[in-house]
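A single protein chain has been omitted; all remaining protein chains appear in their positions.
In order of appearance the chains are A, B and C, and numbering begins at 1 in each one.
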C-alpha cells in the first residue's frame, strides 16, 4: 500500500468503484500491456501538455491560499517541478513522437480537459485551500498509484518511459510530500478527526468529482 | 438586426460559422417547430438550472472586477435578475413538468455544463473584466437573438413559454444593457478602436470558446 | 441585546476590549452628542463612499463563494442594497454638505481605508465564505449595534440622519439577515458546535483584525 497519507486513504475508500474505474481504466491497462495505439497516446500527451499548464496554475493558486510558510513552500515546489520538469518531459516525449512544441501550444483543448482543470481552479477560488487540495489529489496521487503498480507489473516496454516517470523515485517523493501537505492542512483547519466535520463530505465530493473528470480524461484519450 | 452593441457585432462576425452552429442548432429549431422531445427539454432545463447558479457567480465576479459604479451596478443588476427571476422561472417551468426543486439541486452536473461555466469563471479570474464579459456574451446575447428570432417565427406553441421569456421585452432590455456595458467597458480600457489592440484577438477567442461551449450545451440536451 | 446571531455574539465576546474601542470610539460619541466637527464628518463620509464601493465588491465575492442559492441570494441582496441604496444615500448626504459626486470619485483613498477593504477582499480570496463573512461582520453588525444604541441615546440632532439610517428598521433587518446568513453558513460547514473546530480561532482572528481596522477608520476620521 502506498503512503500518501490518511486523508487520501479515506477519500479513496469513499469514492467507491469510481477510484478503480480511474486507476484501472482501459487506457491504463493498454499502457501496461503495450496495446495502446500511438494515436491515442499522442492525443493524450498533447492534451496532457495543456492540462499541465492549467494544473500548474491551480498549484500556484494553492500558494495564494496557504496559511503557513510550509504550505506555501510545498505548493511552490510543486509548481516549480510541474513548470520546469514535468512539462519539459512532455515536450521531450512529444518531440520523440514528432510533435513540435509549437503544435502543442496551438492544440485545441478538448472539453473533457477544459472541464477538469477549470473545475479544479474553481474549487480553489470558491473554497479554501482544502477544497483545492481535494480537487488536486486524484491526479497527483492517482498517477503515483498507477505508476507504482505498473512499474512492477507491465508486460511491454512500449510505454516504459511514461511508467518510469510516474513509478520512479522522484515522482513518488512528490506524492508523499503532497499527501503530507494534505494531512497537515486538514489537521490544521479541521482537527484530528476531520470526518466529524460537515466540510468533510464536501471535500470527499470534490475528490470524487475530480476522479470522475480523470475518467473522462482517459475516455477522451481513447475516443477517435 | 439587434442592437446589442458594436463589440458583439464584431465578435459575432469574427466567430464565423460557429455563431450559426449555435443560434441555429437543431435543438433551437426543434424548440421552434415543437419537435423537441419532452425528455430533451427537461434534461436541458435541469442542467440549465445548475448552469444559472454558476453563471450568477460569474456575473457576481464581474462586480468584483468593475472599475466604475456603473459597471458594478449593471453586473449587480444582472446577478439580481438571474438569482431572483430567471432561476425562479426555471423552478416554475420544471415544477410544471413534474421536476421538484430538490431534484434540480441534486441533479448531476454534466461535463458539458461544468466545462462551460468553469471556463467563464476562469476567464474572469485569470483576466480582467473584459475577458469575463467576452466569455459571458455568447450566452446572454445569443439567447436574446434566438428569442427574438423565434418569437416572430415559430410554428408550434409547445415551447411558447421559453420563447416568450427570451424574446420578451424584459430579456431584450437586459441584452441591450449588457451590450452597452460591454461597449463602454471596452472603450474605457482599450479606446475607441479596440480592434487595433492585441488584446482584441484574445477577447474574440474567449467569445468563440464560449460559443463552442454553447454548442456543446445544446448537444448535451439532445444526447440520450 | 441585538439579535444578530450566535456567531456574532461569540466573536464579539472573544474580541475583548477591541469591540468597545470600536463601537464606543470617540468618533461615535461625538456623533451622538453633536460635537463632531463638520470637517471630520465630511472626511469620514468621503472615505466611506470609497469604502462602500470596495465593500460591495467584497459582498459580490461572497456570491461567487456561496454553496447554496440562499447564500447567493443574501449576498446578492446585500450588494444590491449597498450599490443602489447605501451609496446613493452617501451621495445625497455629501451633496447636502456641498461635496459633488465627482469630488467623491476623485478623492484620494486613505491608507486606513485601503488597508481595511483590501484585507476583507483578501480574506475572501485566500479562504472560503466563512473567512469572508468573519471579516465583513464587524462593519455590518457594528454599525447596526451603534445605530440602535444611538437612536435611543443621543443628545443632539446634528447627525440625526446618520443615526436614523443605521438605527432604522431597514438597516436593522439587514443585520438580522446577515447574522442568520453567518450562523447558517457556519453550521453548514462546521456543524452545530463550531467553536470545537480549529478553524474557529482563525475566524475569530479575522473578526478581530477587521474590528481593529474599523477603529483605524474612526481614527482616520478624527485625524487632521
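Note that contacts are C-beta pairs under 8 Å (C-beta built on N, C-alpha and C of every residue); 3 or more make two chains touch, one makes a residue touch a chain.
All of these numbers come straight from a predicted model, not from anything done at the bench.
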Residue touching the undisplayed chain, where the options are C:23, C:40 or C:121: C:121
Residue among A:83, A:107 or A:187 touching the omitted chain: A:83
Per the touch definition above, residue among B:65, B:118 or B:212 touching the missing chain: B:65
Chain A residues that touch the omitted chain in the full complex: 53, 56-58, 60-61, 63-64, 66, 69, 72-73, 75-77, 79-80, 83-84, 87, 121
Where the unshown chain meets chain B, residue by residue: 64-65, 67, 125-128, 131, 187-191, 196-199, 202
Residues of chain C (touch criterion as defined above) contacting the omitted chain: 57, 111-112, 114-115, 118-119, 121-122, 125-126, 213, 216
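Note that only the chains that are shown with their structure count from here on.
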Distance between chain centroids, defined by C-alpha means - chain B, chain C (Å): 34
Between chain A and chain C, centroid-to-centroid distance (C-alpha), Å: 42
Gap in Å, rounded to a whole number, between the CA centres of chain B and chain A: 32
Multi-chain contact sites of chain B, meaning residues that touch two or more partners: 57, 121
